[in-house]
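Only one protein chain is missing; all other protein chains are in place.
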Amino acid sequence: MASETLSIRTSDDVVRVRQAVRSVAVKIGLTLVDQTKVITAASEIARNTLEYGGGGSVVVETVTNGARAGLRLVFEDRGPGIPDVERALVDGYTTGNGLGLGLSGARRLCNEFDIWSQPGAGTRVTLTKWKG
Amino acid sequence: MDRIPILKFGELLLVTIQVDMHDRLVMALQEDLTERIVSNRARGVLIDISALEIVDSFIGRMLGNIAGMARMLDAQTVVVGMQPAVAITLVELGLSLTGVRTALNVERGMRLLRPAAAEQ
Partner (left out) sequence: MNAPVRSRLPEILRGRESAILSEWVRLQIETDGRRRVSPDSIRQQSRELLAAICDAVRHDTSGVITTPEWAAARGVVDRLTHSTLSEGASASEVAMFVFSLKQPIFAELRREYAGDAQLLADETWFANTAVDRLGLYATEVYQKARNEIIMRQQAEMLELSTPVVQLWQGILALPLIGTLDSARTQVVMENLLAALVRENAEIAIIDITGVPTVDTLVAQHLLKTVAAARLMGAECIISGIRPQIAQTIIHLGVDLANVITKATLADAFSVALRRAGATITRAGAQPHAVTA
């Protein structure tokens, strides 16, 4: 189970996160479409971490559930947190600049999605993509 | 800092995006294009994304912005060469790219823009 931590402090870091996720996705043998989905999801959440979380970090790790290999991303920030997570998820993508951007999309792109957020404390988003 | 090159092709401007863009590059491209549409009196903008393996909502917004700004300056925009995996992902993401015309490749994109360029 390999794992790598990247800090997300600048927009260049968002690019670096994409590259790191691609590298692991290729290594565990995800299909091209699945690679694209998980890298795009990572890009969305990384950007959220940067723009709304005030910066943070992501842990990129390979996981297994016995039968299959997978990729897990844990994004964390100590930002203002999301007051109404449910609503942020339901609102989905809008062409505005709302916080719901990317969250529901990222959820649809991955197999497993988990979000913890506490106003004043921060936010943690966990994405998992399984192979096959 | 590197900037994405913009080529002039008659009354069209041609942009080929081949790198994983960071934010500064995106902003620079939007500025450069707007400026060039005016200075070249361009009637059409062709953006080739056939080398882009990832289009997230940020890039999607960029494309929408470019199309919107071009329209205000009386130019049409066509985005060409979207990869199938990218298209599938954008649908799942819920990004519809409204206001952005698309074509399969540069040749078809040019055909779409030709009437606009032909108008005097």
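Which chain is which? They are A and B, in the order written, and residues in each are numbered from 1.
One rule holds for everything that comes next: contacts are C-beta pairs under 8 Å (C-beta built on N, C-alpha and C of every residue); 3 or more make two chains touch, one makes a residue touch a chain.
If you're wondering where the values come from, they're calculated on a predicted model, not measured in any experiment.
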| item | value |
| --- | --- |
| Partners of the unshown chain among those that are drawn | B |
| Among B:16, B:34, B:65 or B:102, residue touching the chain not depicted | B:102 |
| Touch with the omitted chain, as defined above, among B:51, B:72 or B:91 | B:91 |
| Hidden partner chain, residues of chain B it touches | 80, 82-84, 87-88, 90-92, 96-97, 101-105, 107-109 |
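Rule of thumb we're sticking to: only the chains that are shown with their structure count from here on.
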| item | value |
| --- | --- |
| Distance between chain centroids, defined by C-alpha means - chain A, chain B (Å) | 27 |
| List of chain A residues in touch with chain B within their complex | 11-12, 14-15, 18-19, 32-33, 35-37, 39-40, 43-44, 47, 92-93, 95, 101-102, 104-105, 108-109 |
| Touch list for chain B against partner chain A, complex | 20-24, 53-58, 61, 64, 83-86, 88-89, 92-95, 98 |
